[in-house]
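Note sheet for the following structure.
Missing here: one protein chain of the complex. Every other protein chain is in place.
Each chain carries a letter (A, B and C) given by its place in the written order, and its residues are counted from 1.
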Amino acid sequence: MNGPGPNETAMRKAEPRAERADGAPSAPPGRSTGEVLLAVENVSLRFGGVKAISDVSFDIRKGEVRAIIGPNGAGKTSMLNVINGFYHPQDGRITFKGETRSKMRPSVAAAQGIARTFQNVALFKGMTTLDNIMTGRALKMRRGFFWQLWRHGPAMAEEVEHRKFVEEIIDFLDIEAVRKVPVGKLPYGLQKRVELGRALAMEPELLLLDEPMAGMNLEEKEDMCRFILDVNNEFGTTVALIEHDMGVVMDLSDRVVVLEYGRKIADGTPDEVKRDQKVIDAYLGVAH
Amino acid sequence: MLYRETGQFKTTYAADMAVFPLRQDRIGLAVILAAALTLPFVAGEYMLSAVMIPLLIFALATIGLNLLVGYTGLLSLGTAGFMGVGAYACYKLTTFFPDVNIVVWILVSGFFSAGVGALFGLPSLRIKGFYLAVATLAAQFFLQWCFTRIPWLYNNNISGAIEVPGRTLFGEFVTGPNASAEMRYLVVLAVVALLTWIASNLVHGRIGRSWMAVRDMDIAAELIGIRLLPTKLLAFAVSSFYCGVAGALMVFLWYGSAEPEVFSINQSFLILFMVIIGGLGSLIGSFFGAALIYVLPIALKAVPPLFGLSIAAATVEHMTFMIVGALIIGFLIAEPHGLARLWQTGKQKLRTWPFPY
Amino acid sequence: MTILYAIFVDPFVQMAGAPDLLVQALWDGLVSGVLYALIALGFVLIFKASGVFNFAQGIMVVFAALTLVGLHEKGVPAFLALALTVAVMFVLAVGVERVVLRPLVNQPDIILFIATFGLTYFLIGFGELIFGGNPKAMITDQLFLPRGVVDVPMLGGMVSFQKIDIAAAIIASLMVAGLAVFFQNTRIGRALRAVADSHKAALSVGISLNQIWVIVWFAAGLVALAAGIMWGARSEVSFALEIIALKALPVLVLGGLTSVPGAIIGGLIIGVGEKLGEFYWGPLVGGGIESWLAYFIALAVLLVRPQGLFGEKIIERI
Partner (left out) sequence: MGRTGYRYLAAAVAGCLAAGAVALPAAAAEDSNFVPLFTYRTGPFSGSGIPIANGMRDYLEMLNQRDGGIGGAKIAIEECETGYDTKKGLECYEAVKGKNPVMINPWSTGITLPLIPKAKVDKIPVLSMAYGLSASALGDTFPWVFNPPNTYWDGLSMIIRYIGEQEGGLDKLKGKKLGYIYLDAGFGKEPIPMFEQFAKDLGFELKLYPVAATDMQNQSSQWLGVRRDRPDYMVMYGWGALNPTAIKEAVRINYPMAKFISIWWPSEDDAKSAGDGAKGFKELNWHGVGTDFPVIKDIQKLVVDKGLSQVAKDKVGEVLYNRGVYNSMLIAEAIRNAQKLTGKKAVTGEDVRRGLETIDLTPARLKELGMEGFTDPLKLTCSDHNGHGATFMQEWNGEKYVKVSGPLKPMTDKVEPLVQSAAKDYAEKNTGWPKRTEVCDKAS
């Protein structure tokens, strides 16, 4: 989907999906057999003595919704930071779209098409919603410094073109009303949506969502689930999701990897993982 | 009633992104530019060369520093040093090539200080916040030491200072002793207006957004693909360019000659306070800040003779210091986000006038 | 080749050649280091407790010394003048807290930084209005501060220790030790550290913010008075003294803005580094390098440790 902006039709609101018995939208089966987009092979990450991640391997296939779950402090966010190139693992390898990555800065990961939202919203408080999402287009905008000085010629044309794309995202996320409002003034739920909008503006191939529904009420959660599924179906973006709400995880994701104290204890479809004894012990605690 | 946006709808994105969406704003701007242009024919020489020219030059330096402190969140205390680089570069250029028009050299000298600024901006990747002030302070003191220690910079003048030669523009003297205040004012006005417009373009475009992203949360900015070092260095370079041009304007069109003492640390502090009091991250705020910190003391000094009181010059000076200090604290309490925010709230009130909300 | 020799070898040859001058340079470095540390301490105190970088600390040094000498000039006996000055600094602390800090209580630090600039302007005007602008001599004798010099023949030469410098070193170290103890294990000290971390948290456990700030500004006022007396004794009490406070900036940054020991160690490093640099390497480039050498020392350290020697490690969590 990293060609020119998507055509008009694809952005139409997604029609209602085939409802599952318990009313939550379900992912189409069989998608987790596509070619591997991201492979994490025995990655370990240490901060001084603390082992945040130890020898974890899993893969994320193109087009699937991959969930990463585990109790607090299991290393989920650290794993995202490793994928994002923010932390550099002491050992292990990460291959993205077939090429193994050497030591890398986050901006290079972004250039390769990895976008990210954050556990506690990391928006640019000094700017409006529109500016925040337009900043997501930073990688796509090419007009050089001297055109920016003049602004009225091609630089303005480029601004307008990217503004059009951003407007579609704003429609998609229903945040037209708060377009010119400084982000700092928005309620928490809307800020999460703007952050998703900013990530989408980067037209990513892999979208990392760090607890997108934390602190949301039921109605907001359903909206966010709809957005995630629409993004996955309409744009075909692969989604890696960290979430604590088991209902959401089980319904949205094609496959789930479970981490505990930095180690992988389970990996498979939601049903397999739900019945895995180790996962139950990890969550419900074991009397031993 | 007179400041309403009802009935002004935007049909294209370009119109919506315009810097002055409201018609009243555009009219207001046109009126102010017209006033600025007719000022030379109305105001006396004192008003021009002791109040307006310094105000515009300080405003330009404040805009430069605002791009760095207000828009990119990088604290710098080296402004006077970079202004010095601009002034000395312009002096050397006009001595080597005297026949090139002086205004060209004033703008070109900005590139030299942009280079020096970027060089001293390098530590900004590793050091953050108040600690970064040290790197720029090192620049300030080192540059000031160079201005005294390298005679080549001031053409080995015995006096150790730059002496500005007479240069003309369209046949009229612009620098040197017989340059009239009106000519000097018009050149300064032109340069400041041009650079303010360019700053506005920069700040509203892609570059301005990446600066503000780096200011608000540089980790998130990096994760979006904004490379931190080039963005920060560009901020340092553009900011130093503005300071360099302001320095060249100050020496050539205002002072007429300059000792290294002119580019001292006090000047850097003065401009930093103009930025912050004017309003971080606002170009209009830079003008307000310059007006409050530079023009106010002069205005205060003119008050006693108005009422016929003859207070000793020194006491007037002391009183001015106290009043300016108290006013600064007062303004901050009234509006911590600087005069620009006061201006916006004022406009907001105008919009709902005469109703309270 | 000779340049390399001049930079890397010759100074050390000079040091070996005249060891007594080396000791003298070290002693001068230590003394100015102690005095820089004393001024830096004033900055750290206020920054530690209220997160405010107090630009007015420099002028407070001048204002305190000027009040002391001004009162004495108006006939007040020395020690009474000292007591009165302490009282004046307390009134100043209360005034600053009431007028400046209370209305700006939870504004960002940069705004409070500017408020202290307003305070500086105000104190300059007020100080000059009351005590007049002409410089005065510090009343060292009346305060029974020692005069004269102790010449110690050493290492084949002679090292002279000014009694006033010895006194300065002792008083400064006493003050530092007192403050360190005060911060670590007194109730108010702990409250100060709590306020430094977060105003809201401190308020929630019932620490009165205003009371803490008055104490801190008063303590900074005392430190300013001590620094003013010491610097005034070395040269003169005048508004030119305010420039000296700029020397505290590299010390602060080197030692970390929030640590008392950092201010001391930073002060000593800058003091000694500056003196040795100017004395041995200065002549190579025409001298006068003292003005920017301190900043390059601090910058070099910062490039290695971005938060200064003792500052807390800046952890960025996303």
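The rule we apply is simple: a contact is a pair of C-beta atoms (placed from the backbone, for glycine too) under 8 Å apart; a residue touches a chain by one contact, two chains touch by 3 or more.
Model, not experiment: these values are computed from the prediction.
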Residue among C:P19, C:P103 or C:P135 touching the omitted chain
C:P135
Given the contact definition stated above, which residue among B:P40, B:G64, B:G247 or B:P260 touches the chain not shown here?
B:P260
Touch assignment to the omitted chain, from C:T85, C:T120, C:T258 or C:S291, lands on C:S291
Going by the touch rule given at the top, which residues of chain B touch the chain that is not shown?
19-21, 25, 28-29, 32-33, 35-36, 39, 43-47, 49-52, 54-55, 59, 95, 98, 141, 145, 148, 155, 157-161, 163-166, 176-178, 192-193, 196-197, 199-200, 203-204, 254-262, 264-265, 281-284, 287-288, 290-291, 295-296, 298-299, 302-303, 305-306, 312-314, 316-318, 321, 337, 340, 343-344, 347
Chain not shown, touching residues in chain C
18, 21, 24-25, 28, 31-32, 128, 132-135, 137, 147, 149, 160, 162, 231, 234-236, 238-244, 246-247, 274-275, 278-279, 282-283, 286-288, 290-291
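In the analysis below, only the chains that are shown with their structure count from here on.
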Of the chains present, which has its C-alpha mean closest to the combined C-alpha mean?
B
Between the Cα centroids of chain A and chain C the separation in whole angstrom comes to 51
Just the number, please: Cα centre separation of chain A and chain B in whole Å.
43
Suppose each chain is reduced to the average of its Cα coordinates; what separation in Å results between chain B and chain C?
32
Where in chain B do residues touch at least two different other chains?
219-220
Listing for chain C: what residues touch at least two other chains?
318
Which positions of chain B touch chain C when the two form their complex?
123, 126-128, 130-131, 133-135, 137-138, 141-142, 144-145, 148-149, 219-220, 265, 269, 273, 276-277, 280, 314-315, 317-329, 332-333, 336
Residues of chain A that touch chain B when the two form their complex:
84, 86, 105-107, 109-111, 115-116, 118, 122-127, 131, 134-139, 141, 143, 145, 148-152, 155-156, 159-160, 163-164, 167, 198, 202
In the complex with chain B, residue positions of chain C that touch it:
53, 55, 99-100, 103-104, 107-108, 110-111, 113-115, 117-126, 128-129, 133, 246, 249-250, 253, 257, 285-286, 288-289, 291-292, 295-296, 298-299, 302-303, 306-308, 314, 316, 318
